[in-house]
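Excluded from the complex is one protein chain; the other protein chains are retained at their positions.
And now, chain A:
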Amino acid sequence: MEAELKDMTDDLESLKRSLPDSSLHASVDKLKLHVENLAKMVKSATVQRSKVKDMSAEVVDSNPYSRLMALQRMGIVENYERIREFSVAIVGIGGVGSVAAEMLTRCGIGRLLLYDYDKVELANMNRLFFRPEQVGMTKTDAAVQTLSDINPDVVLESFTLNITTVQGFETFMASLKNKSFCPSKEGSGVDLVLSCVDNYEARMAVNQACNELTQTWMESGVSEDAVSGHIQLLIPGETACFACAPPLVVASGVDERTLKREGVCAASLPTTMGVVAGLLVQNTLKYLLKFGQVSPYLGYNSLKDYFPTMAMKPNPQCSNAACLERQKEYLVAKPARDAAAKAKREAEASLAPEGPLHDDNEWNISVVDDSDLGRIDATSAGALPEGLTHELPSADEFEKSPAPVPADTSVDDLEALQKQLEALNAD
């Protein structure tokens, strides 16, 4: 833009020189003045900061990261600068996804991958992030435009595609596997996938991809009446996958599949969406930077300001084959995990000061280890005290696959079937 205006000024200058009639000089000068004013306006509008090589904790007005690095001084985060090594994929750049992307961008995340196939519409303006002048742009392009202005340090990759189609899904999987950003990283090329989509089909597609890649992800959602929402952490094999127990079935007894989608008639509020995006990114930061407790599930009911949390184990009869495989792997790895946990506990114990905490114990107070009690419970899990029986039988039988329909063996060639249908279509 600036270069264009500069060229225009030069062109006007040469035009002025080549004009035989000097009476027109005044109007050319006037035009030149307008162009120069425009150039000034453009310059003041596009003040973009340059990239920062290292995150500094120096407290000066010009340091974009001083408040974030202060988390280290406060003892919350051990090493904040690690955030630059992380890649996060955000699927769905709508009311929640776009705000989550902005939050992570402002936190200085290393790389963001953005996926959406929709365009910005005026009907989106009741939510945060997108601006009216971006109407008509794809959500991915509009997001990259805004985010790269806010923080040029973040590597942004955008994908305008529908992940539920076969082709879109392949590109999605390939982009998650791509390790060019941090080749030394184990597993896939991203540290976390955030699902911010508005429909069941897309959630199932994210679930499928993450189960296949053993990729930890977080799911988020806002109810169609816009007054409640949830976030959920999904670690394939370790926690329930999306097909094991769709979250809304648990939260409200509503079948997830009866949900309507945004386009038709769902309500939305910038507040609920902002709260859910905040909860989602807070959990993401805790997970990536290892501080506090990462919530396995956190609900938000805005009418009663009720925030339920819970954990969900995977369903051993899950309909998703990849989920069952991950569950098996997780069980196989249990001894190694226990050993590692034990070694960690011992290391911590050896650091603890030796000797009694108190020299005298006048009242003979002793402390009983809670974990011992827990262990007793665990061994007797499933067994009931004498005299009690379960009302319902335990579900230890796999869902019976539908009785095989006696296959029509008369035609069993795909091409022949195709031709038969075409013949029917023809008349």
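One rule holds for everything that comes next: a contact is a pair of C-beta atoms (placed from the backbone, for glycine too) under 8 Å apart; a residue touches a chain by one contact, two chains touch by 3 or more; residues count from 1.
Please note the rule applied: contacts and distances are computed from a predicted model.
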Listed names "Ubiquitin-fold modifier-conjugating enzyme 1", "Probable alpha-1,2-galactosyltransferase", "Growth hormone-regulated TBC protein 1" or "Cytochrome c oxidase subunit 3", matching UniProt entry of the absent chain: "Ubiquitin-fold modifier-conjugating enzyme 1"
Options A:Ala243, A:Val276 or A:Leu298, residue touching the unrepresented chain: A:Ala243
Contact partner of the left-out chain, one of A:Asp21, A:Glu348, A:Glu386 or A:Asp412: A:Asp412
Listed residues A:Asn126, A:Thr165 or A:Thr271, member touching the removed chain: A:Thr165
Absent-chain contact - pick from A:Glu36, A:Glu85 or A:Asp118: A:Asp118
Residues in chain A touching the chain absent from view: 118, 163-166, 168-169, 200-201, 204-205, 207-208, 243, 255, 257-261, 263-265, 319-320, 401-402, 404-405, 407-408, 411-412, 414, 417-418, 420-422, 424-425
